[in-house]
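Reading through the structure tokens given below for one structure.
With one protein chain held back, the other chains of the complex are shown just where they sit.
On to chain A.
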Amino acid sequence: MASVEVSCTPPRSRREPEGRAQRQDKYSVLLPTYNERENLPLIVWLLVKSFSESGINYEIIIIDDGSPDGTRDVAEQLEKIYGSDKIVLRPREKKLGLGTAYIHGMKHATGNYIIIMDADLSHHPKFIPEFIRKQKEGNFDIVSGTRYKGNGGVYGWDLKRKIISRGANFITQILLRPGASDLTGSFRLYRKEVLQKLIEKCVSKGYVFQMEMIVRARQLNYTIGEVPISFVDRVYGESKLGGNEIVSFLKGLLTLFATT
């Protein structure tokens, strides 16, 4: 928007095609997958649509953790359809943590911004242009999607799930005062070097991992912008929120409370 053209008028009057002077931003989407054969082509299609409609330079890095359902085969087909400059495959042998998936994917990322999201269609790529706009607007280090503000929301949650979610969020806000409204969400945009630094510092797993990223970001004084998103719970496949998740969430929350 309000960017000032630094006009370094060259002494020689060569008329080269414009746009070379300004480095173009590139966005690398990291998609960790495990048994997402149904969803992967759909999310990739939506991503391609969203990016090409808004003329954004992008690549999609698929990190499949040895899914037994043939996710990798579908990913290879997608690579052929959209080209290996847009679809980059970085599979791993077996299921390892989310943090290491990001590290693994980032090693090969050529973009200066990284977008992380779920591949199960709960995060819609139509929000990505809004993330980018928000990032530029405030020159933020991180832009986080939020279900809890503005027009944000969820689909497919019953009352119990909503109460747990809102309750957990309330407690988290009180205890950690993290400076962002949606800590457990995983639809975010990071500057590449910021994500790298944060992953180095984070130790937890699962829901708590996303939470820790924001808490550490605040410790390091990174700035966070927020964009309201709608979260459509898994269309295909099972969504899970069991007692185990709640217990490990509370454990992680208390750990962060006591250590940060």
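Things worth noting here:
The rule is short, and it goes like this: contacts are C-beta pairs under 8 Å (C-beta built on N, C-alpha and C of every residue); 3 or more make two chains touch, one makes a residue touch a chain; residues count from 1.
Convention: contacts and distances are computed from a predicted model.
A single chain of the complex does not appear, and UniProt lists its protein name as "Dolichol-phosphate mannosyltransferase subunit 3", one of "Similar to Probable Ras-related protein Rab7 acc. no. Q9C2L8", "Barrier-to-autointegration factor", "Large ribosomal subunit protein uL18m" or "Dolichol-phosphate mannosyltransferase subunit 3".
Here the missing chain is touched by one residue of A:V203, A:L220 or A:V247, and it is A:L220.
Among the residues A:L46, A:L89 or A:I103, only A:L46 touches the chain that is left out of the figure.
Counting over the whole complex, chain A has residues 2-6, 21-23, 38, 41-42, 45-46, 74, 77-78, 81, 121, 124, 134, 136-139, 141, 146, 148-157, 159, 162-163, 166-167, 169-170, 174-177, 179-181, 191, 193-194, 197, 218-228, 230-232, 235, 256-260 touching the chain that is not drawn.
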